[in-house]
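A single protein chain has been omitted; all remaining protein chains appear in their positions.
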Amino acid sequence: MIDNGLPEGWELVVGLEVHVELATKTKLFSGSPNRFGDEPNTNIDPVTLGLPGALPVLNEHAVELAMRIGLALNCTVKPSTFHRKNYFYPDLSKAYQITQYDEPLNVDGFLMLPGGVRIGVERAHMEEDTGKSTHFGGAGGRIHGSDYSLIDFNRAGVPLVEIVSHPDVRTAEQARQYVNELRAILVAVGASDAKMEEGSMRCDANVSVRKYGAELGTRCEIKNVNSVRSLGKAIEYEARRQIDVLETGGTIRQETRHWDETDGRTHTLRAKVDANDYRYFLEPDLVMLAPDAEWVERVRAALPVLPAARRTNLAVLTGADEDSEAIAVVVERGQDTYIQEVKNAGGDAGRALVWVQQSFAEEGNAPRLPAKDLAALTVLERDGKLTATQAKTVLGDMLEAGGGDPAAIAASKGFEALDTSVIEGFVDEGIAAQPDAWAKYCAGEEKAMGALVGTIMKLSKGKADGKVVTAILQQRRNG
Amino acid sequence: MSERLSAADVAKVARMARLNISAADVERYTQQLDGMLDHFADIDNLQLADVQPMTQPFPLVNVLRADVEQPCLDREEVLGAAPAAEQGRFRVPPSGGEDE
Partner (left out) sequence: MSNFSTATSIAHNVASGAQSAVSIVEEHLQRITQREEEVHAFNLVTSAEARERAADIDARIARGENVGPLAGVPIALKDNMCTRGVPTTCSSKILEGWKPPYNATVVDKLFAAGAVFVGKTNLDEFAMGSSTENSAFGPTRNPLDTSRVPGGSSGGSAAAVAAGFAAVSLGSDTGGSIRQPAALCGVVGVKPTYGLVSRYGLVAFASSLDQIGPFSHSVADAALLTEVIAGHDPMDSTSIPKPAPSLVSVLGRGVEGMRIGRVADLPEGADADVLARLDAAFIALEKAGATIVDVKLPSLSYALTAYYLIAPAEASSNLARYDGVRYGNRVAANDMNTMYADTRAAGFGDEVKRRIMLGTYALSAGYYDAYYGKALKVRRLISNDFAAAYANADVILTPTSPTVAFPFGAKTDDPLTMYLCDIFTIPTNLAGHPAMSVPFGTGQANMPVGVQILAPTLGEEAMFKVAAVLESAA
């Protein structure tokens, strides 16, 4: 049984719908620019504005990127069609959205979370984005109680891919991991910059709860989640809300709920008089999209090594745990190739991983420090010639200078690793200087070690290897 | 006269299509539309299970365009034709409820 943070016996079931803006130059069905941040209503054309007589023509590169996403998620690319989803809203210029309905481009895929959990991907289909409404007057820019709205159609027609997972997510943490992993994939294949803060990736969660072994519960769709962190919080809140309702004898109403970051709760959107009947029908202005086997293979062959595979490779290279934070962080920064270079130059990949994680946050995927220099440093450590603390100092100098000979720098600072027997001597002195701390430590208070180690390090002028000191203290206590 | 379509149906459809029609008109349209549906009942008994729907007269596949920027419309010309515009954007009254 997974620890999902819920009261005992309750299972959390979550499906995620992620909308991604594709990184094309132009819109999905017309040639005006797909660009964020321009003056309102400057990236417009007859199709975008839904002018009488306008007709859509499909953007080839958008299809290419949509296929990259599907294939990276292990989907099958199928012949697909477009449908009209009809509803009235001011930011929807034709009063219908062109989307894919029962014949989407990509189907039946999956995504592996770090740690090995498999989340099924039902489909990843293409559709167009709407314009943007801003509400004025009233309280706080919310639509209820506003006086009027202003509409900007720059975003209308931007290509989207909607990725729908199976309801396989079982914890809020898995949801976060799913979104993070998805994001890494989207960026890796060049399909999108996938930034939730900028709206180029939007995430909705379908949340339900049930007792283990029972039928699926009624789900609620949670919208307006603007960060990965909020996603987790919203799911946790909603799950508890539903449990409260069910445990007090109520039923869950299937509805869309709005996450409010400020009060940390989900809220019902105002009930509509008629639920929307979208009257889907095949878009008569477009024709079937059926990428041939050659095109699909070309896209597949051109996919880069995906983040999951890169994590596995780096774990093998460095001996670190594939699911560790170090591996995740370094791969995300794109610094795994650098570590390979360090290894190629004769360095210790494991030590390199530690340093890169700790000290290379600002370096991007092409660190300035030559790989051979870092390699040399890790060799000194491995051979016991430098303690970790000393190596860190040397590294600091090397980073500032953009390179250097670690042995020379160490020598110039008078660094040398100390003999174990010499360290034993410092430990004796340290225990003598801190009898109370030693007593506490021997009695089982692990925290007391800190004071002892501190004293010993000072006595050795920092030259003692902290790991060795710790090991000696432990030995003496236990032995 | 068969009743394929009631006034309530017509009122609902009018709402769905955002057409504000009077009660008298609802009555009139109901009669006319019901008459039409009656006439259209000739297809009710056709055996169509094995027939493929036909949505497009000339079947084409993969009509695509290159991802190349084209000139945009002039914003002033477009907003000049708008019923209400402000700050470079189209102005509308607020929605009474969420419609998405």
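Chains: A and B, in written order; residue numbering restarts at 1 for each.
Convention: a residue touches a chain if its C-beta (ideal position, glycine included) is under 8 Å from a C-beta of that chain, and two chains touch if they have at least 3 such contacts.
These numbers were taken from a predicted model, which means no experiment stands behind them.
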- Contact with the hidden chain (one of A:G9, A:P284 or A:P304): A:P284
- Item | In chain A, positions touching the absent partner | 46, 49-58, 84, 86, 88, 90, 93-96, 149, 151, 277, 279, 281, 284-287
- Message: I need the residue numbers on chain B that touch the omitted chain, in ascending order.
- Response: 5, 9-10, 13-21, 29, 32-33, 35-36, 39-40, 42-44, 46, 48, 51-58, 60, 63, 65, 73-74, 77-78, 81-84, 90, 92-97, 99
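Quick note on the criterion: only the chains that are shown with their structure count from here on.
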- In angstrom, rounded to a whole number, how far apart do the mean CA points of chain A and chain B lie? 41
- Note on the structure: chain A residues touching chain B in their complex are 24-26, 30-33, 39-46, 49, 57-63, 87-90, 134-135, 137-138, 143, 145-153, 269-274, 276-277, 282, 284, 286-291
- Item | List of chain B residues in touch with chain A within their complex | 12, 15-16, 18, 55-56, 59-70, 72-73, 75, 78-79, 86-95, 97-100
